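Shown here: the complex without one of its protein chains, the others still in place.
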Amino acid sequence: MTAPTTGPNPDPSPDELVLLDTDDDRDLRATVAGYLAARCPSTAVAAVYDGDRSVVAPLWRGLATELGLAGLLVPESYAGAGATPRDAAVVLEELGRSVAPVPFLTSSVIAATTLAHASTDAGRSLLADLAEGGRTVALVVPLTTAFDADVPVVQGHGQVHVRSVAGALDADTLLVPVAAGDGIELHAVPAGDARIEPVVSLDMSRELADVTVDPTAGTVAVEGDAAAGVRAGLLAGTTLLASEQVGIAQWCLQATVGHLQERRQFGRVVGGFQALKHRLADLYTAVEGASATARFAAAALAADPHGEEARIAAHTAAAWCSDVAVLAAEEAVQLHGGIGMTWEHPAHLYLKRAKADQLALGLPGHHRARLGELVGLTV
Amino acid sequence: MTAPTTGPNPDPSPDELVLLDTDDDRDLRATVAGYLAARCPSTAVAAVYDGDRSVVAPLWRGLATELGLAGLLVPESYAGAGATPRDAAVVLEELGRSVAPVPFLTSSVIAATTLAHASTDAGRSLLADLAEGGRTVALVVPLTTAFDADVPVVQGHGQVHVRSVAGALDADTLLVPVAAGDGIELHAVPAGDARIEPVVSLDMSRELADVTVDPTAGTVAVEGDAAAGVRAGLLAGTTLLASEQVGIAQWCLQATVGHLQERRQFGRVVGGFQALKHRLADLYTAVEGASATARFAAAALAADPHGEEARIAAHTAAAWCSDVAVLAAEEAVQLHGGIGMTWEHPAHLYLKRAKADQLALGLPGHHRARLGELVGLTV
Amino acid sequence: MTPAELRERVEAFLAEHPPATTDRREFLHARYAAGLAWVHFPEGHGGLGLSRGLHPLVESLFTTAGAPDNNSRTNGIGLGMVAPTILTYGSEEQRERFLEPLWCGEEIWCQLFSEPGAGSDLAGLATRAVPDGEEWVVNGQKVWTSGAHNADFAILVARTDPDVPKHRGITYFLADMHDPGVDVRPLRQITGEAEFNEVFLTDVRIPDPMRVGAVGDGWRVANGTLNNERVAIGGSALPREGGMLGTVARSWREHHDQHTPELHDRLMRLYVEGEVARHTGQRLRQQLASGQPGPAGATMKLTFARLNQQLSGLDLEIRGAEGLRYESEPGWTMRRPDEVDFTGRDAVYRYLRAKGNSIEGGTSEILRNIVAERVLGLPAEPRVDKDVPWNEVPR
Partner (left out) sequence: MTPAELRERVEAFLAEHPPATTDRREFLHARYAAGLAWVHFPEGHGGLGLSRGLHPLVESLFTTAGAPDNNSRTNGIGLGMVAPTILTYGSEEQRERFLEPLWCGEEIWCQLFSEPGAGSDLAGLATRAVPDGEEWVVNGQKVWTSGAHNADFAILVARTDPDVPKHRGITYFLADMHDPGVDVRPLRQITGEAEFNEVFLTDVRIPDPMRVGAVGDGWRVANGTLNNERVAIGGSALPREGGMLGTVARSWREHHDQHTPELHDRLMRLYVEGEVARHTGQRLRQQLASGQPGPAGATMKLTFARLNQQLSGLDLEIRGAEGLRYESEPGWTMRRPDEVDFTGRDAVYRYLRAKGNSIEGGTSEILRNIVAERVLGLPAEPRVDKDVPWNEVPR
């Protein structure tokens, strides 16, 4: 029985987006991976769950300044590296691969992209400080905020409470969306001027905090309608979170295959049992799809950050990569057998990050529904 | 690692519904199965697709009169057998198991249950004729009508068109819901007085027809608000269609297991390949669940045809059994390899019936949504 | 005896021993003596020789009457697995010695089966038992032992002959957990706590009369135990919205702000599956009661595990940002819980703990093999180690 073969190529698009690692990508990947291998062992990440955060500060300082990742996406005019989301995607794949407990996504992607809309000297100098690694910034919204939802603003008088904020514990500066007239402005508030309470989190490698802050505090970083900036920041965050999820999924797949190539039961290598082979083949197919799709989304964002293509690609990548990372982590726990259920084995660190990432920046179902609106498929 | 064991039984319900075959059930099943084995070979069903319907009339006459199934659900006061939906469930499991092209579901379940609400002598005598097998009746609504939807009424003047009606081709009497004031009445129309055009159908073993009928034709069988009767008929149809789907699914599972126990490739019995074993184990679990659930729904309907429990059970059975029958048929085609794709092998007859049944009387998603409303889980 | 007669018998007993005013210990021993402990056990051993299907009725009558509990929670292994094993395979001396204190909850049991190198392939176990006069000397390591730190006794399988194929060299023992050679260490799991233990056995001495079944016949006995385990799982009736489904249905009703049609349909899919599992369990119990053997446990456990996992995962999505918080005490802090707590702790705990449901008590992969081979009659896996002496199989 012979499959229908395909006709002539209807869409060669010779100038299509490149989805492979370039030589520069490979160098960047090797640098980041090497640094993490040396300074971010899984035992140190597990220790964070028991309250020992000693790995966090030096690791972030090193990545931010030694490797200069803090300002990766910041324009050179602000002392940044002026790199594109494609480069950040490579970095996040590696950060995900070692569930590194650092605020790269929250400060160097979301806050930095938001601050690129800075309209005041205070805002511009904050961006420059962020780029040099001198400051670490967190946007004060719940981690579950979607880029296309209404920006949750801090309003009212006195102390206002925002729950489940990511990156705040690592930040020295908070970026607070405040209602201003019928628009939104962003206040830069020193962390010391706000109450930041740690939350026992599903994913302690991206520990949440409840933030209490006075909307009138701090200096204005973005005036007038800052909503565009916040949305741009969250769009970049959503797009690049998919690459983090790819790193998680790839680690889980690789660790599981490796384990099953070693483990013997019934006198056979367990990885030779066909039911597991087929599940891993399907998982591999899903993970390969995730990595191509996340890279496409990053490339589309790099090509035109304001284009519809970037939003379509972001929704697609978020919907797919979120679920694939969770599936890969759940399969890793299951297929490691009992050992995957133990604290000693790192699999649980990936399960917790993957599940938390699935809830972050909009649920997969939310992204599918919004994608439908963009491509003209609605209920 | 030891599983949590269960505590003391919180709900022993000593008078719970019986989900096993009784001795009577076993006798009835043996009788019907034997009759079908002798008179309904799959080659005869396949011939229907090529326009040879010669198997249909004698088979239905035999089941209806010789076995007395026409009036199975009709009260004895109307010369029926006065049996319960539990008995009809056994019959439909066997009819599904051999994809029998007979109007038992449309005439003896849906029309008969509807006519039990007959309020005129014409209606009552029609029910008695149906019970004796003298008449075969079809309710003129699209096969996709759900029991809890608005009853699609025939309205307007002159000839009105109703598409995709099941059972009409085999019927000598049509039961037409007609708008009467703010209510609905049912007209009994001789088939000869309507235009009944065969439709080339996905499932030719339950061939559809487009019916054109004059709303003023025929005699009134149910006056005033016949909606309750129609809903009761469609509720019984939905509940018992699930048992037909169980018969389909069980045949597909059994045929596939049998084939895989015989077929050899790579010097091994194909059924010994673990990936297939696991898929068949999952399919078996789903089919067992379907048979328990369909039987529960039939028993609940028998216990209280007007109770909420019967509606909850009908939605549950429809949602589950529809998809399980399709899954079982699709797995049968796939796991038979190429042979399952051929006209010669009967698998396709089950695939077509299963897929058509999934669309009949409300989609699975419809039943899940309605179930949510009944149990207080809404969007 | 009919259900009605049995009901009378129980009511008579309750009249004679009013739960409110009767001493707990006295009540339990009286119930055992009256054959109302487990009515499907033989007379003289806490039962009346009735069908297993009648047990739930008795259980519920006593529960309703507020009868004292026999530590059924902490002694689940003893009641669910050890007792039927001792009854079926044990010596009369063992039945006399162990069944009554076990049922009364005065002696707690654990199970020393799994090993780091012998999980799904339990028969590959490496713990050795060497005869020494009237005793056996046991050395090895066991793992995934729940309740080992509270247990007085254990059921233990050990290798007594490494020179024959794996299934034939295993013997089954009853071991005293208070033996000085028994070292119990907590095994921390992904919830942060340690429900289970690693148990290191160093020159543990077991008198030969504590052997269950013949030397080398331990595999058959162990399978008896494990079948009981699988029957126990998902073996009791749940009301609609019982178990994890009820928990998640409640959180849906509480978290209105998170409702989307997509989450709703996934919830309803699982609701339907929950109902299907409930009806399937009901029919299996009816088959058991009517003496029809059913594949029972295996398919129910497969479903139970998958539903618990999918429901608890969906619950986090339903809760949104709240699903990211692990605030029920003690959070990630290491502790030793007495039981699995799917109701008392928060959604994050349930999500993580439920992952174990498809591993503990037989992985879902092994259960699918069992269904495929024993129920559907499909061929077994090619066995490269079946006829090879255990000590010649690579591991």
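The first chain written gets the first letter, and so on, giving A, B and C; residue counts start at 1 in each chain.
FYI, a residue touches a chain if its C-beta (ideal position, glycine included) is under 8 Å from a C-beta of that chain, and two chains touch if they have at least 3 such contacts.
All values derive from a computational prediction rather than experimental measurement.
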| item | value |
| --- | --- |
| Omitted-chain contact residue, chosen from B:Pro41, B:Gly68, B:Pro142 or B:Pro190 | B:Pro142 |
| Option touching the unshown chain, where A:Arg86, A:Arg163, A:His187 or A:Arg295 are the choices | A:Arg295 |
| Residues belonging to chain B that touch the chain removed from view | 49-50, 142-144, 163-164, 199-204, 208, 264-268, 273, 275-276, 326, 330, 333-334, 337-338, 340-344, 347-348, 351-352, 355-356, 358-360, 363, 365-366, 368-369, 379 |
| Where the missing chain touches chain C, by residue | 261-262, 264-265, 382, 384 |
| On chain A, residues whose C-beta touches the chain left out of the figure | 1-14, 16-20, 257, 260-261, 268-269, 271-272, 274, 276-278, 280-282, 284-285, 288-290, 292-293, 295-296, 316, 319-320, 365, 368-369, 371-372, 375-379 |
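Criterion: only the chains that are shown with their structure count from here on.
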| item | value |
| --- | --- |
| Separation of mean Cα positions, chain B and chain A [Å, integer] | 50 |
| Chain centre separation (chain A, chain C; CA means) in Å | 41 |
| Sequence positions of chain B contacting 2 or more other chains | 1, 274, 277-278 |
| For chain C, residues that touch 2 or more chains besides their own | 114, 143-144, 260-261, 356, 359, 365, 368, 381 |
